[in-house]
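Showing subunit A:
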Amino acid sequence: MEFILGHYNYWVVIFLMMVGFYTVISRGNLVKKIVGLNVFQGSVFLLYISISTIEKGTVPILKEGFEVYSNPLPHVLILTAIVVGVATTALGLALVVRIKEAYGTIEEDEIHRQDHSL
Partner candidate 1 sequence: MIDLLINVTLLTFLAITAVAMVRMTDLFAIIMLFGIFSLLTAGLFVVMDAADVAFTEAAVGAGISTMLMLATLALIKAHQEKKPLGRRPWLPLVVVTVTGAALVYGTTDISNFGDPLAPPHTHVAPYYIEQSMADTGVPNMVTAVLASYRGFDTLGEVAVVFTAGVAVLLLLGSRRKKNNSTVDKEDSNDS
Partner candidate 2 sequence: MIDILSWVCLCSGGLLGVIGGIGIHRFPDFYTRLHAAGTTDTLCAMLILLGLGLQAGLSLDAFKLILIFVFLFFTSPTSSHALASAAMHGGLKPKLDSKE
């Protein structure tokens, strides 16, 4: 029981990661691919934060009456990663918009077909 509760986080993280991965490799729609990438990214964030947690710990901001703080280092890494993540997502979406304008579609197959028919 303790083993299951202690690893539930990691298993859900892996499940989410695989769901995101599956979306990226099996779906042809570019917007959906980006959503899948974001799910993958979110699972990595959750993994890091799960690792940083300490039982009966508290938020890493010094305050009277608290002794155990959770590990601040993964928080820093993930905090910046989230902002960078949204920046890259925006870049990907901008590319999708330009692809739509150039090809008239956002389905991967149709883009391939148009490329080959030239």
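Basis for inclusion: all candidates are chains of the complex that A comes from, given by their letters.
Definition applied: a residue touches a chain if its C-beta (ideal position, glycine included) is under 8 Å from a C-beta of that chain, and two chains touch if they have at least 3 such contacts; residues count from 1.
In this text the structure is predicted, and so the values were computed from the model without any measurement.
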Candidate from 1 or 2 that touches subunit A, complex-wide: 1
In the complex with candidate 1, residue positions of subunit A that touch it: 2-3, 5-12, 14-23, 25-29, 31-32, 34-36, 38-39, 42, 45-46, 49-55, 57-63, 68-76, 78-80, 82-91, 93-98, 100-102, 104-109
